[in-house]
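The complex appears here minus one protein chain, its other protein chains still in place.
The block that comes next holds chain A.
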Amino acid sequence: MLSLVIVLVVRVLYVMYHCGKPFPKGASRSLTTLIVLGSGGHTAEMLSLLSVLRMDRFTPRFYIAAATDNMSLHKARSFEHSLADKPATKEASLQYTQIYRSREVGQSYVTSVWTTILATVHALWLMIRIRPQVILCNGPGTCIPLCVIAFLFKVVGIRWSSIFYVESVARVQKLSLSGLLLYKLRIADQFFVQWPQLQKNYPRAHYVGCLM
């Protein structure tokens, strides 16, 4: 039992050490990419990032948004549609999925036990199906279960993935809760902030200026 715990701890530390280490040049061709859309301004920022990425490198692409968010997947579809006249975007390599959230604003704590279990199982099911190599996310909370599962996949050896988190432009002085978790637990391989003040407080973050 003790040796199992030690092996696990060593493995977790090894994974944490390796997160944030870049891949050697020429290592990648085309990577299965999971894009988590966070609704509203988050989605707008994410699409603005996607518009400058070389999309042939991030194929196939899976978009996930909260089940209560009606707009984001629609926006992702029209974004992909605007790319479609460029070559090499096959419809089959694109998927759009909604995910249950563990707790909606104003939901009671009693029912949220049940919804949290449901949300976790759903997230696990999606992650097993997708097994992404790259995860792009920028908050809010929707991305947390997916990123935690991705980290566990790294520990267990199911799939190695690189997690990129861009903190919202709305955060000037303090990180969001999601950002703070992914930064402190070193779950995000690369962490980006859009204001220089934040970079001072979180030195492992890249300051990249405004996305919008």
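Going forward, a contact is a pair of C-beta atoms (placed from the backbone, for glycine too) under 8 Å apart; a residue touches a chain by one contact, two chains touch by 3 or more; residues count from 1.
Here, contacts and distances are computed from a predicted model.
Chain not shown in the complex: UniProt lists it as "Glycosyl transferase family 28 C-terminal domain-containing protein", one of "ER membrane protein complex subunit 1", "Sb:cb470", "Glycosyl transferase family 28 C-terminal domain-containing protein" or "Ras-related protein Rab-3". In the complete complex, the residue from A:22, A:157 or A:203 that touches the missing chain is A:22. Of the residues in chain A, those that touch the hidden partner chain are 22-28, 31, 40-41, 44-45, 48-49, 51-54, 57, 134, 162, 164, 166, 168-174, 176, 189-190, 192, 195, 206, 208-212.
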